[in-house]
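The other protein chains are all here in position, but one chain of the complex has been omitted.
Chain nomenclature is as follows: A and B, assigned in order of appearance, with residue numbering initiated at 1 for each chain independently.
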Amino acid sequence: MNNLHHLTQLSHLEPAVGAPIHNATEFTLVDSATNVESATFDKSSNDFGQAEDPGWWMKFTTLHGGKQQGSQLAIIDNGAIQFGVSPTRGMGITYFAVKGNEPFPIGWKSPIQEVVNPSFVNLESRGGLGWLDGFGEWLCRCGLEFAGEPGVDIFTTDAGGTSKVNCTLHGKTSNTPASRVTFTVGDTAPHTLRLRGTVCEYSYHGAKLRLETEISTEPGSLWLEVKDVITNVGAKPQEFQLIYHCNYGDPILEQGAKVVGAFKHLQPWTDHAANSLKGWETCEAPNADFVEQVYLAEAVGDGQGRTAILLQNAEGTLGSSISWRTDSLPYVSIWKNTVARADGYVVGLEPGTGYPNNRQVERQLGRVPKLMPGESREFSLRFTVHPSAISVAQVREQIEHLQATCECKIVPTSLKSELQA
Amino acid sequence: MNNLHHLTQLSHLEPAVGAPIHNATEFTLVDSATNVESATFDKSSNDFGQAEDPGWWMKFTTLHGGKQQGSQLAIIDNGAIQFGVSPTRGMGITYFAVKGNEPFPIGWKSPIQEVVNPSFVNLESRGGLGWLDGFGEWLCRCGLEFAGEPGVDIFTTDAGGTSKVNCTLHGKTSNTPASRVTFTVGDTAPHTLRLRGTVCEYSYHGAKLRLETEISTEPGSLWLEVKDVITNVGAKPQEFQLIYHCNYGDPILEQGAKVVGAFKHLQPWTDHAANSLKGWETCEAPNADFVEQVYLAEAVGDGQGRTAILLQNAEGTLGSSISWRTDSLPYVSIWKNTVARADGYVVGLEPGTGYPNNRQVERQLGRVPKLMPGESREFSLRFTVHPSAISVAQVREQIEHLQATCECKIVPTSLKSELQA
Partner (left out) sequence: MNNLHHLTQLSHLEPAVGAPIHNATEFTLVDSATNVESATFDKSSNDFGQAEDPGWWMKFTTLHGGKQQGSQLAIIDNGAIQFGVSPTRGMGITYFAVKGNEPFPIGWKSPIQEVVNPSFVNLESRGGLGWLDGFGEWLCRCGLEFAGEPGVDIFTTDAGGTSKVNCTLHGKTSNTPASRVTFTVGDTAPHTLRLRGTVCEYSYHGAKLRLETEISTEPGSLWLEVKDVITNVGAKPQEFQLIYHCNYGDPILEQGAKVVGAFKHLQPWTDHAANSLKGWETCEAPNADFVEQVYLAEAVGDGQGRTAILLQNAEGTLGSSISWRTDSLPYVSIWKNTVARADGYVVGLEPGTGYPNNRQVERQLGRVPKLMPGESREFSLRFTVHPSAISVAQVREQIEHLQATCECKIVPTSLKSELQA
């Protein structure tokens, strides 16, 4: 009873399996090409005879109730940290928490509490702001065909014609279910735990962009790593945009919490942000009347092109950092939205290929990269928890050293006012 | 294997459990916070050793086929009446029927026969009329952020800025799946049967309105009760609108059927309705060429602020009434759409916080209530079947007495013509 459906499949468009990982055991959780879905999956270090302390576990399940009906969630607990990844929401990282006697979250507490199934989201609603109805992740990707503010983008195609696309806020990738998801466990120490996923943002007469992500950690470590490869599987050059929308809340975020980064250039997005430019790096307590402020920065890299950004609490005893390469992600947007807790008290650190302007604006400013047919680009970010004053000080000093290599030019007027002028 | 996802949950935003009900046995059918969904649930008076006549039963199931694929439906049969509630469709009451030797429906027969899963509904389609593609309930709520006609609403925010929302017909609540649903059975007579549900209409940078409903009946009774609490769980004042769209069909609706209400004020909505103002309370036989007529009325309350409205058949031997409080629901819209059966022969009785104009219009006319942060408002309606001439006469006389306390001012010109002037 051989199914011939594969005869109509384009092999180079199939979700990529990814290079096999040496000395690792692999489990397929989801695969549309072979029609696989693991109903539930529940494994731990015990199942692999891994006696090292601390033990780890991983669980894959389907969620129920409200708008999360049918959403898939994989939870990885490495013994020191725990995080959830939703294949249904484009392999976004729904939450990220630190274990121990008093566990605490790294991510924010969004008013969107459910892991919203994209089948209940209309990205075009509210004038292109429908994305906000499902926005609850600690980390979600904005992109791939477009990211940033909603609005019509009129542009010249490679064929010389004019095309018009209604870009919706932050694009489609975080509302696109992953076509293939696997989990691998390293056979030998450090027994790396890897969740790999493929998200296909394909349209006929449109962009054909594929995201292959590998989200990994090691048992007992205080970090997780995201390694993404974006490929243009179409036969025409294709623009893309990518912003990692990483959202932090209390306890790290509090009155006096600080954003520490190393920048070549920093500018407020709006006039309202420009008015608060002095002390932009310091965060406020929750305030129901706070109006969001965004600062746009170009990151400074070290000799190897690596940079980092840190959010630390007021006393500098707790923090979380992101480190990444500036060649692939030269920019970082800092989103301060310290509204009331009920409305989603948050600071976002958002490394990206550009800023969250509409694609038309970003293109004019030279920040919309293009992939040739078959071309791929790789993005790699490491997210680390700093649970002590020593650990916070270490990463803060590294970033300060980096900043010392380059003066940060602070532009006092907003980018929006420049664009309107 | 403790899941730390709850660390990122805002407890006050969680679906409310509701006060425990004394001397009752509770079953959780759906709960997104704890990821519960009862695959099927099937209980009856026998399971509780309740020997009273008539027996009752309740069944919870998932529907299949067409656009109802995956919709949840709870059916409560109290021995005298039977009704279905769909958690997937915002706890709307899909149908309402009377038992006996010759069972008959109270609700209409919509051309939309399936309990449409909101994942197949695009509220923005047809210029904001997409709601009509899923409209099949006997009772569905219009709201919560907005109700009424589609269209752009431009308004001044509390922060003093200008906001623009594309309101879609009758809002989102009837297409929002319930996050938590429980069923309770009273341990002692009258063994009250209660379905409780929580529907969260939350958006980031937007309204955060929570509906908690309790739909209850008693074994053997000819009524059901809907008690709703709407809460603004956000930290900013928030407008809301709420209309109970209750749709009646034959056998009660027939040529000569009558709407009996007690009003301070009644006005046709459109010029077309104004042309049929005389005899507005009398219904016609199905007519393929009938064009809908809506009459807008302000209800008269008794000393306790209670009012009622009745639809009775031509001979007055069969009817169904709604009673409610005018302080929370001062208005009632009467929707006559006695088109052909194939197109959905119907009369709607619609108690509401206002009329079905676009929110911008309703705001101008002072009919859009606002909830302060954390504030709740309660709504309570009882729906009764009147299966005999005596029962119909009783309720009709009550309503006529109510009307006798206050003259009804009938405005001959339509509200729409006033608005255009």
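FYI, contacts are C-beta pairs under 8 Å (C-beta built on N, C-alpha and C of every residue); 3 or more make two chains touch, one makes a residue touch a chain.
Note that the structure is predicted; figures quoted are calculated from it, not measured.
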With the full complex in mind, choose from A:8, A:40 or A:162 the residue touching the hidden chain.
A:8
By the document's definition of touch, the residue of B:36, B:97 or B:406 touching the omitted chain is B:97
If I consider the whole complex, including the chain that's not displayed, which of B:132, B:229, B:314 or B:389 touches that chain?
B:132
Hidden partner chain, residues of chain B it touches:
42, 44, 57, 59, 61, 63-70, 75, 77, 82, 84, 94-95, 97, 99, 103-105, 107-114, 117, 119-120, 122, 124-127, 129, 132-133, 135, 138, 249, 288-289, 291, 339-344
Could you please point out the chain A residues that touch the chain left off the display?
1, 3-5, 7-10, 12-15, 30-33, 35-37, 70, 88, 118-119, 122-124, 159, 164-166, 168, 176-180, 200, 202-206, 208, 233-236, 373
